[in-house]
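One protein chain is absent from this view; the other protein chains keep their places.
Just so it is clear, A, B and C label the chains in written order, and each chain counts residues from 1 on its own.
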Amino acid sequence: MKITFKLFASLAVHLPPEARSRHRVDLEVDPGCTVGEVIRRHRVPPAQCAIVLVDGAWVSASEWDSRTLTEGQAVAIWPPVAGG
Amino acid sequence: MKHLIIGSGPAGVIAAETLRKADPAAEITLLCGEGEPPYARMAIPYLLKGEIEEAGTHIRKDADHYDRLRIQLVQARAKGIDTARHTVDLGGGRHLPFDRLLIATGSHPSLEKIPGMDLPGVHSCWTLEDARTILAQARPGTRIVQMGAGFVGCIIMEGLLSRGVDLTILVRSGYMVRRMMNPTASGLIRKWCEAKGVKVLTHTQPRGISAKEGALQVDLGEGRTLPADLYLSVVGVDPNLGFLEGSGIEVGHGILVDAAMQTSVPGIYAAGDVAEATDCLTGQRRINAIQPNAVEQGRIAALNMAGKPAQFRGSFVFNVLTTLGLVSSSFGEWQGVPGGESTEVLDESHYRYLSLQFDGDRLVGANCVGFADHVGAFRGLIEGRVRLGVWKQRLLEDPTRIMQAYLAAAHRVA
Amino acid sequence: MQKSLHIDPNKCTGCLQCEMACAWENHRSFTIAKSRIKVFTFHKEGRFVPYTCTQCDEAWCMTACPVDAIRLDPVTGAKIVLEPTCVGCKVCTIACPFGTINYVASTGKVQKCDLCDGEPACAKACPTGAITYVDADWTGLGKMRQWAGKTDTNPATV
Partner (left out) sequence: MAWTKNVLRVNLEAGTCTTEPLNMQWAQDYLGQRGLATKYLVSEIDPKVDPFSPKNKLIFVTGPLTGTMAATGGRYSVVTKGPLTGAIACSNSGGYFGAELKFAGWDMVIFEGASPKPVYLLINDGKAELVDASHLWGKTVWETEETIKAQHQDPQIRVAAIGRAGENRVLYAAIVNDLHRAAGRSGVGAVMGSKNLKAVAVRGTRTDAYQMANPEAFFAATEAGKKVLAANGVTGQGLPTYGTQVLMNVINELGALPTRNHRDVQFEGAHDISGEAMHEKRPTDGKANLVTNGACFGCTIACGRISRMDPGHFSVKDKPQYHGASGGVEYEAAWALGAANGVNDLEALTYANFLCNEDGFDPITFGATVGAAMELYEMGVLTEKEVGFKLPFGSTEAMVKLAELTAKGEGFGKIMGLGSKRLCTKYGHPELSMTVKSQEFPAYDGRALQGMGLAYATNNRGACHLRGYMVSPEVLGIPVKMEPQATEGKPAMLKAFQDLTAVVDSAGICLFTTFAWGLSDIQPQIQAACEGDWSEERLLLVGERIWNMEREFNLAAGFTAKDDNLPPRLMKEPAKTGPQKGAVSKLDVMLPEYYRVRGWTPDGVPTAETRKRLGV
């Protein structure tokens, strides 16, 4: 199935080079794939995953391995950031 | 090798020290002409202010400094030089031999040619002895008339005023420090002095001085007289050249030297306020009577005397002045050069002024009043002949960005 | 091995912690006007440049001082102003072609960087590593010294 994987700010280096400027890549993953698996597959340091959203909804670190993804969902991750 | 240095001002002292470093085995003799240890005239204003003791004016502070360096100090004045015999005449039948000679005799105050200059209470302000006399006589309420408002005239004012005297300054021309400052800068300094309670009379030149009922009367002409307890004549200085008569050493305004600081007579060198060396901006020879120049010339001369060829890179005129607490400085071609451009900003009420002179995209001169931060960079820019590039236009628009221009153009950091 | 201040403008953000540290070290006050290190802002270039004395070999300030008030610290190589000896004549301020020795009106003396006896407060305070205190060979100091000695009298060559 297809999902969208978005890595923002300094995490973009973990995306394929051609995807870095848009900070997103479309992925083909097996059904039942978890958030944690996607993170590991791209070698994103877990400590750097401060904000993890699936379709805009917050997923806590404790849920990464239990939250399975479904067709068309988007995983978006940021390092520790803030603004205002 | 016998090295003899006539004159114990900064040029002489630096030369002696440089010689010792460059020629450890040499004999070094330093002639002091005033019966004092080597001292700095630059420090006299602060002695007058009471901020330092006499020892504070000494060029080197350690009592055994010269002994340690095996520099022999001789208290005597040179009367003449025998270039053929390589001796200096000290008078009274005394002669000192030399292999290499440095003339660093500096200058003496010019004397006004008016009647009464020999009266008690008429002094110059140039030597430590002058300072002692003034200190003894200047008391609260003492009426001092000072003729001259050049560099020396200005820097001594604060010391005088700090003693509570009543001070009147006479200026022959229309402008104070006119050899350093343009009319705007000069006008600011005058205004400042007047605001501090100093009376400044321009276009004024005494006809003579007389003594009457225990006080001096300064005749200003047209029936005007000024009573004074003390008359200070600080109208300028002339290089000490008198003893050179008959020596064959070529003299212009000062002693003419080449890039090695050597005079027309091989083995005889000159440095400091007595030397006429190349001005690196104009290419002309001139006397450049400023401290940094004196020590640099002393150093170069000494290296050459020790057989280590060194070239004086040329100097240009720059100076810094404090007039009753108002700092001002002057660099290079502050009057501007033909075909050059200039820019200035003036804040009269806060006594701040900055004027820059350019030749093409190089800075060639500046006048600053009340602007004292990082002024050394003016020297860096002018002497280094730094091309300002785009910063020239920026400085024309805002001359206060001089430090940015310097960092960008000279050090290429931006 | 002698150490010196190494300044990397690329890392400077203009926070002025260095200036405060310097002012505190020498005046027990955070008033940056008294700092011996200055950060110059190049607004249109988006650049901040910390700048202070490089303790140059020429020691223009030291040789120009008429009253021997500037001495060499044999350990750090710093040229140090002896405040009680300094009379405040400012000759050094115009002699130094780098503009890094300055007159302080409130004290009536000049001041310059003295490397804080080998522990520069500015380097310690810098949060970005723009100012570090490292072996002198690393600093590119030679380049600056070369420049200082370059005062060329031939206008055509510069």
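Some observations on this one:
One rule holds in what follows: contacts are C-beta pairs under 8 Å (C-beta built on N, C-alpha and C of every residue); 3 or more make two chains touch, one makes a residue touch a chain.
Predicted, not measured: the structure shown is a model, and the values here were computed from it.
Note on the chain not shown: across the whole complex it touches A, B, C. Of the candidate positions B:Tyr353, B:Phe378, B:Trp391 or B:Tyr406, contact with the hidden chain is made by B:Tyr353.
For chain B, the residues touching the absent chain in the complete assembly are 345, 347, 350, 352-354, 370-371, 373, 398-401, 403-404. By the touch definition given at the top, chain A reaches the unshown chain through residues 6, 8-10, 12, 21-23, 48, 50-51, 53, 55-58, 60, 74, 76, 78-84.
Residue positions on chain C in contact with the hidden chain: 13-17, 20-21, 23-24, 27-34, 43-48, 106, 125, 127-128, in rising order.
Going forward, only the chains that are shown with their structure count from here on.
The most central chain, judged by the distance from its Cα centroid to the centroid of all protein Cα atoms shown, is C.
Of all chains, the one whose mean C-alpha position sits at the greatest distance from that of chain A is B.
Note: centroid distance chain A to chain B, computed from Cα atoms, is 75 Å.
For chain C in complex with chain B, the residues that touch the partner chain are 9, 38, 40, 42, 45, 47, 49, 51, 60, 63-64, 66-68, 85, 87-91, 93-103, 105, 108, 144, 147-148, 150-153, 155, 158. Residues of chain B touching chain C in their complex: 10, 14, 40-43, 45-46, 51-52, 56-61, 278, 280, 283, 290-292, 295-296, 299, 313-314, 318-320, 322, 325, 327, 329, 331, 362, 372-380, 383-387, 403-404, 406-408, 410-411, 413-414.
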